[in-house]
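Selected chains from the complex are presented in situ; the others are not included.
All chains are identified by letter, namely A and B, in their written order; residue positions are counted from 1 within each chain.
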Amino acid sequence: MDSVNSISEAASLRLRDLNAVLATGVREDGRKLDEYRNIDIKTNLYEKADGSAMVRIGNTVAVAGIKIARGAPFPDTPNDGVLTVSLELLPHASPDFEPGPPDEGAIEMSRVVDRGLRESKSIKYNELCIIPGKSVWIIYVDVYALDHDGNLQDAAGLAALAAVLTAKLPEVKIEGDTVTELETKRPIPIVETPVPVTVAKVGDHLLVDPSAAEEEVSSVRVTMTTIESGVVASIQKSGSDSITMEEALKIYDLAFARAKEIRGKLTAALGVSPA
Amino acid sequence: MVEAADSGSKPLLSPDGIRTDGRKIDEMRKVKMEVGLLKNCSGSAYIEQGKTKIIVAVHGPREAHPKHLAQPGRAILRTRYHMAPFSTSDRKSPAPSRREIEITKVIREALEPAVMLDEFPKTSIDVFIEVLQADAGTRSAGITAAALALAEAGIPMRDMVAAVAVGKLEGRVVMDLNEEEDEHGQADMPVAMMPNVNRITLLQLNGRLTRAEFEEGLSMARRGVDQLYEMQKQALREKYTSSEPAQEED
């Protein structure tokens, strides 16, 4: 009964039907409940960006572009580079998206992408320092949701990750306070692969990688970002419903298992893995 | 801020499990709750959790504004989480940050499962959470106080909601981080729960937890929520047994 709070009456009828179907273990698009859609990853699409990637999950598409610039560190982390993630739900992606400054949902989504990369501490920020306290590399990750058929959160997170994994930054020569960028480039120092996996709850069922139709009748989604060792580095529960502690643990297990598969595809597609 | 530079050299947990502010691993900070101190709103609550100080007011149920937001079959719940410019070490700009916008959303979604919105069609129930002093755990303390203010406003609820952040220090899971622990610790996991139906309404994590630590963290949060729930009930009792207006500050 809690689950009808934020979904319309029509959706709640649809939810009743869907709940019965899901009890058979098969989803509307033929997938099993714990099955991810097909993933396609392309990188280095834009020569002017310092890194870029396009990730397609079924008919969901996100693009990420990276620009790297020198700037001042934050005062409380004088030896660390800076990561800045922005996300725009392009009006291309859905009739429901309007152009303009990001709304609450887009801000949440970009912050979840950001924390997935940041909180895992997989990026060695101290290796992005140029002159301590004065000059560090700032990595701007701009993510575009381009086509929305559900689970933009993972598409955005994977596009950002693939772009970071393949981006290049210039080597520098430092003489006193003068920094000269050289022609040679090096990768962003990243030592693990934090992969986000989103699980939606529809009725009593946990669905991995929800489609747009499933998201419409779901009132809770949980995104967990895990790394190779099984450590979970970022969690976000989103939506106006509750979950049990058992569901939370089951979502962890689903997220870790799917992340492992996705990590394999990512390494294969990019020909790179973290240093 | 000074600690940032040499945080490595100062353990946040002693070998015998004592934290820098003297607390034990599963010990919550001192909490103070008061209900009903504001007079020109439907309900209000004030909470102190350690040095975190928050005041919450509820207006409504009332006509939704702007009107196009009104829902035919239920009330809408609006929240606002905001930090006072003087609540932080460096002055905070009063314009809402992206962080405040996200927290506003997750707090709303932490309260919505408990509030019986379908009892008040077409109206708006507005919950305003103002952080007067921030010392970690503001979103969880804000939820705990918001549930109190909703109760004072007479909004019917399926269950109370209370919240606490658990974390990880020197490899150990601990209860209710303070600011220093939040900044230099290894993980921060705020959890909100409905204590009677035993369900999680807010769950976030920043940091690194193994599966075992995650599970331990959830259990510890459950225990923290139980303690807070008892205090919530006590604060409401005090409000309704006292004819004197409560004092929000000593």
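The rule is simple: a contact is a pair of C-beta atoms (placed from the backbone, for glycine too) under 8 Å apart; a residue touches a chain by one contact, two chains touch by 3 or more.
Note that the coordinates shown come from a computational prediction; the quantities given were computed from them, not determined experimentally.
Although the view holds one copy of each protein chain type, the assembly as a whole is A x3, B x3.
Please note the rule applied: only the chains that are shown with their structure count from here on.
In this assembly, the C-alpha centroid of chain A lies 27 Å from the C-alpha centroid of chain B. Across the complex, chain A meets chain B through its residues 2, 4-6, 9, 75-78, 104-105, 107-108, 110-111, 115, 119-121, 222, 229-245, 248-249, 252-253, 256.
If you check the complex, the residues on chain B that touch chain A are 1, 4-5, 73-74, 98-99, 101-102, 104-106, 108-109, 112-113, 117-118, 158, 189, 194, 197-211, 214-215, 218-219, 222.
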